[in-house]
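As you look at this complex, bear in mind that one protein chain is not there, while each of the others sits in place.
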Amino acid sequence: MTRISDVITKIEEILMIILMAAMVIIVTFSVAFRYFFNSPITWAGEVSIFLLIWVTFLGGSWGLKYNSQASITFLMDKVTGNQKKILMIIQLLSMILFLGVILFFTYKWIFLPSVHIQKSSSLLLPMWIPYSAVPIGLSFAAIHLIARLSPASIKREGAE
Amino acid sequence: AGCGNSKEKTTGSSSGNKSGEKQTFKLAHITPTDHMWHKAAEKFGEELKSRSDGRLELEIYPASQLGTEADMVQQIESGSIDFGLITAAYLSARAPEFAAWFMPYGFTTLEEANEARKSDISKKILSSLEEQGLKGLDYLFAGQRVMIFKDKQVKTPADMNGLKLRVTPSPPMQDFYRSTGAAPEGLPLPEVYAAIQTGVIDGMDMDLDATITNKYYEVAKYGAVTNHMVWPSVVIANQSKFEGMPEEDRKIVTDSLEAAIEFAVTTRSAQEEEFKNELSENGMEIYEISPKEFKKQIDEFDQIYSEKSPLIKEFIKTYRK
C-alpha cells in the first residue's frame, strides 16, 4: 500500500505541474486575447475552473498524505508514545470511514446516466471529465490514508 | 438554532403518500427574494395550502442556497428536493431542445410567450426531460431580454460590431450575439457592475428587473428595450415521485402552479412601463430598436437551430411570423 501511495503521489505531482501551468497560461491569454485581439476566448473561464477543481482534489489528497492540512494540534502535541499512536489510528480510521461513505456515493453518482448526458455550457465538453476530479482525488486520498495506517508509518509519524 | 427539526418534517423522500396525508414540499431556485420567480414560488405555496386545506405546504430555498442549477437538478433526481425552477438556459445543456425558446424575436410580448407554453410543441420539449427521470411540469417566465450599452447608442446590429458584451454563457444566446459581430463574454454576474463601469465590457444582455436591482443604470447610459428573447424557467420535479403521488394531489400541484405562473406573468407585464420609467428617471436613455434591423441575424439563427433538432425546427416554424 505504501508503494502504491508513493506512485500515486508522483502522478499527483506531475498532474499538479501540468494543470497549474495550463491554468496560468489560459487565464493570461484570455486577458491578452480580449485586449489585443478583441476576441475573448469564451471557453477560458470554464476550462480554468475545471483545472482549479482538479487541482483542489489532487492537492487535497496530497495534503492528507503528508498531513499538511490545517488541524487543531492541541491534544496531539500533549500526548506521547502509545497514546499518540492510538490517537493517530483513531484519526486515520475515522477519515477512511468517512471517505469510504463519500466514495460509495460518488461512484454511484459519476456512473449515473444523467451525468453522462451533461455537457459544459461553452465548450460542450462532457461533464464527467471535470466531475471525475471528485472520485479520483478522493480515491487517491483514501489510499494515502490507508498507507499511513501501516505500522512503519505510524511509528515514524508518532516519533515526530 | 438547531438541526433537530427535520424529524417532524415529512421530507419528499418518504414516498407513497396517500391522499389526505400532510406533506411539506421543498422548492429551490436561483433568484433573490425580490425577484418575480420567488414571488411566484410564494404564490405557489399559498395556493397549495389553500387548495389542500392546509395539508400540502411548501418550503422555499431561494438564491442558490442549495447550490447551482446543476446541483438543484441533481437533488431533484435524488429526491432530496421536490421542485426546482431551472432556467431553460441551463437545461439546454442537458436537453438541447430547450434552445428553441431562445429564438430571437419569437414573441412580441410576455403574454404571447405565456400562451406558447401551453402548446403541444412546448409540452413535447418538456417531455424531452423524461429520459433523465425528470418531470418538466411547466414554464415560468421572467422579463424579456433587453440590451444595455455603456456609452454607445446602438441603433442597428452594425453598431454592435466589436462590442464586448456580457451574455449568459448559453450557446443559443451567445450565437445570436456573435452573429451581430459582438464579442459575448460569460462574466460572473457579481463582476458585471464593476466590469461595465471600468470598461471591461461595453454592455450586456439583461432584463429590466436586474438592470434596476443591480443599479446598472448608474454605469450604463443606454437601454435598448429590444425584448428580443424570452427568459423561461422550467418547473421540474422527480418523475417517478411525481407520478407516484395520488391523483388528487397531482391535480392540486398542477393547478396551484398554473395559478402562480399566471400571477407572475400578469404582475410582470403590468410592471413593464413602470420599469422603463424608473430607468429613464435614473438617467438611462430608454429606446427601442426595430426587430427588422435584426432580420439577417434572425434568419441565421433559424437556419442553424432548425438543423439541430426537428423539435426546434417545429417550434420555430410555429412561432416565427
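For this structure, a couple of remarks:
For reference, chains read A and B in written order, and residue numbers begin at 1 within each chain.
To be clear about the criterion, contacts are C-beta pairs under 8 Å (C-beta built on N, C-alpha and C of every residue); 3 or more make two chains touch, one makes a residue touch a chain.
Basically, contacts and distances are computed from a predicted model.
For the chain that does not appear here, its UniProt entry gives the protein name "TRAP transporter large permease", which is one of "TRAP transporter large permease", "Ring-1,2-phenylacetyl-CoA epoxidase subunit PaaD", "Response regulator" or "Heptaprenyl diphosphate synthase component 2".
For the chain that is not shown, the touched chains among those present are A, B, taking the whole complex. Residue-wise, the contact with the chain that is not shown comes from A:I90, picked out of A:V7, A:I90 or A:L124. From the set A:I8, A:V134 or A:A147, the residue in touch with the chain omitted from the display is A:V134, counting the whole complex.
Of the candidate positions B:A158, B:A194 or B:I304, contact with the unshown chain belongs to B:A194. Touching the omitted chain from subunit A are residues 13, 16-17, 19-21, 23-24, 27-28, 30-31, 35, 45, 48-49, 52-53, 55-60, 62-64, 67-76, 87, 90-91, 94-95, 98, 101-102, 105-106, 108-110, 130-131, 133-135. Within the complete assembly, residues 1-7, 11-13, 59, 61, 65-68, 70-71, 74-75, 78-80, 187-191, 193-195, 197-200, 218-219 of subunit B touch the chain that is not shown.
In this text, only the chains that are shown with their structure count from here on.
Here subunit B touches subunit A in the complex through residues 70, 74, 77, 90, 93-94, 132-133, 162, 164, 169-171, 174, 183-186, going by the rule given at the top. Residues of subunit A touching subunit B in their complex: 34, 38-40, 42, 45-46, 109, 112-114, 117-122, 124, 127.
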